[in-house]
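After the structure tokens below, expect a handful of questions from me.
Every protein chain except one is present and positioned as in the full complex.
Chains: A and B, in written order; residue numbering restarts at 1 for each.
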Amino acid sequence: MQQFLAVLIDAVNYASWLFIVASGLTLIYGVMRILNMAHGSLYALGAYTAASFVGFWSTHGYFPAGVFLMLIAAAVTVGVIMGPLIERGLLRLLYGKDEIVLLLATYALFLILEDVIKLGWGVDAYYVSQPYGLLGNVTLAGLSYPLYSFVVVGVAVAIGVGLSWVLNGTQRGKLLKAVIHDREVSQTLGINVSRYYMVTFTVGAILAAIGGAFTAPQISVSLGIGVEVIVLAFAVVVIGGLGSLPGAALGALIVGLARSLAVHYWPAVELFCVYFVMALVLVFRPQGLFAAPELRKI
Amino acid sequence: MSTASSRSAAAVLQARNLRKQFGAVTAAGDISVGIERLSVTGLIGSNGAGKTTFVNMITGYLKPDSGTIEFDGRDITTLTPRAITRLGIARSFQIPQLYDALSVEENILVALGTAARNGQLGPATAPRGQASRLARQQEEQALAQILSQFQLRDYRVRLARVLPQGVRKALDIALAMVARPQVLLLDEPTSGVSSEEKFAIMDMIMTALAQQGVTTLFVEHDMEVVSRYAQRVLAFYDGRVIADGEPKRVLQDDDVRRYVVGMSHAAPAGARSHA
Partner (left out) sequence: MSKRLDPALAVFLALLAALIAFAAWLPAWAQSLLSIALATGMVVLGLTLLMRTGLVSFGQSLYLCLGAYAAGILNSKYGVTDMIIAVGAGALVAGVVAFLLGFLMATYRHIFFATLSLAFSMILYGLLVKSADLGSTDGFNLTAPTIMGIKLEGALSQRYKLILGAVLAAIATIGLWRYLRTPLGRLAPAIRDNELRVEYMGASVRHAVHVKYTIAGLLGGIGGALAALAVGHIDPDSMAYWTVSGELVFIAVLSGSASVIAPFLAAAVFETLRMLAHDYSPNTWQLSLGAAMLLLILFLPGGLASVLVRRSREPAP
């Protein structure tokens, strides 16, 4: 029973982290039909920027709880600079091309950003333990957990609720859905589609960076952290159904649970169980769990 | 409707009680039609009347909710488009379905190669498409024949993407004809073509089809085209066939005048003159 609970808690923690990253990926795909491989680099940029911001804050001896603000500030900074830059500077030139072409373009961007990080922050690892140390541990079912992990769960829930509210409960969200449904018709209706694209991509970029910023305290921020996260996030959104937010949440939970079970009961399969689940879901539901197939009109 | 069953004795194609529902819309409500071998049949009706659904069901793109389709006495209701094509029923499309990145010649060669693999070009052709000299010669001949029949010679090396609409239509039909089908269904062969070009295109198509002895069905909005080329007309309305017979009689039919001709964008028969 105790171990089972530990599995669940690990699963939820892992799923929260995955959801934060995957939500931005699926949002961008849902609106713009771009499977953004550079998402992993934005995640890494978020982590590195958070390391710098928190380091700056701490060395100046400002009030300690401010480090949490620094995490958010880092994410927003990355998103607001990189989002419009990438969308206006590159992706805009490729709209209307095949989804695969856009995938390749964002892969190229991923390669570029990997080296940009290397040039900006060097090859040494960064540690951002302050937010982590600040909160201490809690004991659940006889096991000790860092309270910080539950902050990440909170952030994930806040993002999920916030995005659903914007998409379903606001005027702008409804207009965005119109854009998703039919770009051309929306344009003729006077909706500024190009601005929706830019804003969507920026929000997606901020979400990626939040993922990185809030993960930074739990890991050593080093080269290559974006490389693994992007394929994991792919798995999550593909399992859930590309472009579906509830799908991303479910996908994150499934992947989180699969990995947690593997870690606790069968460590040998830990690394590939995620992709195994992904392949399994694709075999039985090629569109993912939450997306509908399309029939072509002739 | 009674005419349909009376023709069924010599029918190469026989549809019985076809029904197809899309939500609240009846795309086919109990359609029974027999098509005589080597006949030319026009399908008319306003948009949404069920003509294309009928074509799509015959060629396997849509499965009817109920009812059967027989080709040469064989039930083809549940077969895939591929299997139906291999049996000898081909079709063209309202929006031409071409290989846009390939030249006209390459488009036809792809079709020829497939037809050869499927053994549809006769026993003399190497069945696995081995590049033997004989097969190559036959391929060249077949290509030349198709190019000339459909007046595509001048466009031979042009990419399909840049062809004018009328030529796209001709190529689309040529691709359907490559496998020497017994039955050909043409979905609006003259749509998107200027009215001056229409008759030239139809003349070309019908000449080619007559040469090869193909049973033809065509969907058409222009009543002038219908009355000139069809031996028989099926008028669709609301998923049903409301009139069936010789063009002259069907086009004079009160229901047809009210529901089909009057409502469609086509001018009444004889209103326009052509040389």
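Heads up, the rule we're going with is that contacts are C-beta pairs under 8 Å (C-beta built on N, C-alpha and C of every residue); 3 or more make two chains touch, one makes a residue touch a chain.
For clarity, every value in this text was computed on a predicted model and none was experimentally measured.
Remark: the absent chain touches shown chains A, B in the intact complex. Looking at B:Q97, B:Q151 or B:S191, the residue that reaches the missing chain in the full complex is B:Q97. Shown as candidates are B:G48, B:G67, B:G113 or B:G245; the residue that touches the absent chain is B:G113.
Screening B:S46, B:T59 or B:T77 against the full complex identifies B:T59 as the residue touching the chain left out. The set of chain A residues touching the chain not shown comprises 35, 90, 93-94, 98-101, 103-105, 107-116, 118-119, 227, 231, 234-235, 238, 242, 268-276, 278-279, 282-283, 286-287, 296, 298. Residue positions on chain B in contact with the hidden chain: 59, 80-82, 85-86, 90-91, 97-102, 106, 109-118, 120, 129, 131, 136, 139-140, 156-157, 175-176, 178-179, in rising order.
Assume only the chains that are shown with their structure count from here on.
One inter-chain figure worth recording: chain A and chain B are separated by 51 Å, centre to centre, where each centre is the mean of the chain's CA atoms.
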